[in-house]
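One protein chain is absent from this view; the other protein chains keep their places.
To keep things simple, chains are lettered A and B as they appear, and every chain counts its residues starting from 1.
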Amino acid sequence: MTAAHPTRIEPSIFHRLAMHSPDPENRLWTGIREKSMMKLNSTGFPHRKIEEWRFTDLKPITRTEFSGMDKAGIKPAAGIEQYFIPESDRSRLVFINGRFYENFSSIGGLGKGVTVGNLRNYPKSKIVQDYLNKLVNYEGDIFTAYNGLMFEDGAFIHLEKGAKAEAPVQVLNLYTDSEKPFIANPRMLVVAEEESDVTIIEDHIGLGQNCYMTIPVCEVKVKQKAHIHHVRIQRDSIEAIHMSRPIAYVEKNSEYHSYTITLGAKLSRNEPRVIQEDEEVDFTLDGLVLIDGEQIADTHSVMDHRFSHANSHQLHKVVVNGRAHSIFNGKIFVRRDAQKIDSFQENRNLLLSLDGLVNTKPQLEIFADDVLCSHGATIGNFDPEEVFYLQSRGMTEEKAKEVLTYAFALETIENVKVDSVHKLLVEEVYRYTKANSTPKAKVTVS
Amino acid sequence: MLEIKNLHATVESEGTEILKGVNLTVQKGEIHAIMGPNGSGKSTLAKVVAGHPDYEITGGDILYNGESILELDPDERAHAGIFLAFQYPVEVPGVTNTTLLRESYNTIAASRGREELDPLEFDDYIKEKLDLVEMNPDFLGRSVNTGFSGGEKKRNEIFQMAVLQPALSLLDETDSGLDIDALRIVADGINKLHGNEDAVVLITHYQRLLNYIVPDFVHVMIGGRIAKSGGKELALELEEKGYDWLESLATVNGEAK
Partner (left out) sequence: MSETKALESMISEEYKYGFTTDVEYEDFPIGINEDVVRLISEKKNEPEWMTEFRLKAYRAWTEMEEPSWFNAVYEKPKFDKLQFYSAPKNTPKLNSLDEVDPNIRETYEKLGIPLEEQKMLAGVAVDAVFDSVSIFTTFKEKLAEAGVIFCSISEAVKDHPELVKKYMGSVVPARDNFYAALNSAVFSDGSFCYVPKDTICPMELSTYFRINNMNSGQFERTLIIAEENSHVSYLEGCTAPMYDEHQLHAAVVELIALDNAEIKYSTIQNWYSGDEDGRGGIYNFVTKRGACRGKNSKISWTQLETGSAVTLKYPSVILQGDDSVGEFYSVAVTNKRQQADTGTKMIHLGKNTKSTIISKGISAGNSNNSYRGEVKFSKKADNARNYSQCDSMLIGQTCGAHTFPYIESSNPTGKVEHEATTSRVGEEQIFYLQQRGISEQDAISLIVNGFCKEVLKELPMEFAVEANKLLGIKLEGSVG
């Protein structure tokens, strides 16, 4: 796990691919590359004997032969305009397979003090130098190491002191169809200076049905009194692997609210982290997971309370159907002397099918006595009383279950402030519930 | 019975002075009402008399039956017969009302040389007190104030007062949050409990409680001092004129001293 003991590192897919790419010209930040290379060399590929990976089946990765981008036979993207959200008409960054496409992007409409663009175009920026790859804090994680070594482009969002973005920023990540599986390394750096305010819509969309792996690494710094509203939508291809690592540092009187919606990918592992850097902060780490078929969706989150006076909230809702498997581990840390913490965590799982599986482990680690922390977890099917009630009002059983699933899922996306995104998510929820109103195997609830 | 002399008190953690020289004398058999706008120090006065640890006494004295009680712990003051009906009664999960009251009753009884009651005797004793505030006996087995409505909590305070029979009762906004029926029940209870040997200090924001409990004296607190004292008619005057006309008076007094 640590660099001090690089004993017996089994060479993995990452070690092999790292040997012959990327081309040297893309090594814009030598320091980052070197550090990432060192980390990669000292880090093993995870397996189920490691507590953090105990329940996650990594076969979709280990049994896939990934190719370098140049050899994967990547097909061109078409019809991508349909994924543009109207509110971000002039505040959109488009990345295809992790590479920036200026012709699809549009960045004029954000107002004074807001910088949005491709990371690669800001090599001299002090902000970039100060923060890029400095905020990533994932001990023993090979995925962040690989991204650090391989990313080429990335979204850069900077708000000067007091700047309020006039429109939500859409960071659109598209993945194209390909002959062979490839790995994309999207990257994002968001720095919101004092009293600034921005809404970010981070979207991941698979254009084909192909297998690829994406490793989005996102670093966020929320300075004093700044606000960030961060919506993350994962609509990857049904064969894809999605390994995201979004981390946010929150300063005094700041707010960071994040909502992650997981719909796609065969295997996804989302590791959101929020780290408190001063007193008086407010943050949210909500999630909605709707899975079916052979999907595995894993969320391992950390809410790290290091100072007094924080309000934190995490509602993680999951619907499982088919042979899908959901994993949740939500860690809440309250460090010594971090008093007056009000932290709430709830993981609710709706298990619809006989072949589905849910593992959950909410986790509290508290070292301060004047705190109010609670967590809850439930796994279950519909409440028969609720189904009966709706049936008695004239609905069929299927319809009743559809309505209940819809209501269950909807709660998590109520807080998404951008209208078209909210509408889009409602449609996604509706599509899922419609398709899943009858369980994939016959279940009788008594 | 109670003599407060030029009392100054600050919030211990912040050092903000809340009481800025309070003088008040209460004799046996009397009912006093203390009124005043929000933040004037009424509730602080009650808590300080009961010995709340958040406040530091920076000047003056509180004499109870002629002796200073400043050095006494809150439980010792309770043993001496001082009772505070809390503005916001505290929840104590897992501890039933009966347990609390029996522990309280017996420690107070022991310290005053009265006879302690065994559980059966105690049961009989408290059942009769329940009627006074028209409470359901079920409530005895419930955890102290846990899951109670605002009105139930306030009634519970008066019920405790009935059981513990204090010599000096400080009722801190016991009327707030009560509907008219509950207000009547609580007021009746207080009237029945009050006699020649005890004293009651009502802290209230509104005059309406005083329609049911007639005070012998009314004091108006403003800016951490008693700005004006008078008879029951003062309450009506306040109802009519508000507190503004007294606030200028308080400032003048404040500077005069």
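Everything that follows uses one rule, which is that a contact is a pair of C-beta atoms (placed from the backbone, for glycine too) under 8 Å apart; a residue touches a chain by one contact, two chains touch by 3 or more.
Since the structure is predicted, the reported quantities are computational estimates derived from the model, not experimental observations.
Asks: Considering the whole complex, which of A:Ile379, A:Met395, A:Leu410 or A:Val426 touches the chain not shown?
Replies: A:Ile379
Asks: Could you tell me which of A:Ile366, A:Met395, A:Leu410 or A:Val426 touches the chain that is not displayed?
Replies: A:Ile366
Asks: Can you list, in ascending order, the chain A residues touching the missing chain?
Replies: 51, 55, 334, 336-337, 349, 351-381, 439, 443-446
Asks: Name, in rising order, the residues on chain B that touch the hidden chain in the full complex.
Replies: Output for chain B: 50-54, 73-75, 77-79, 83-84, 86, 89-96, 98-101, 103-104, 107-108, 111, 143, 160, 164.
The working rule: only the chains that are shown with their structure count from here on.
Asks: Would you mind pulling out the distance in Å between where the CA atoms of chain A average out and where those of chain B do?
Replies: Each chain reduced to its C-alpha mean, chain A and chain B end up 55 Å apart.
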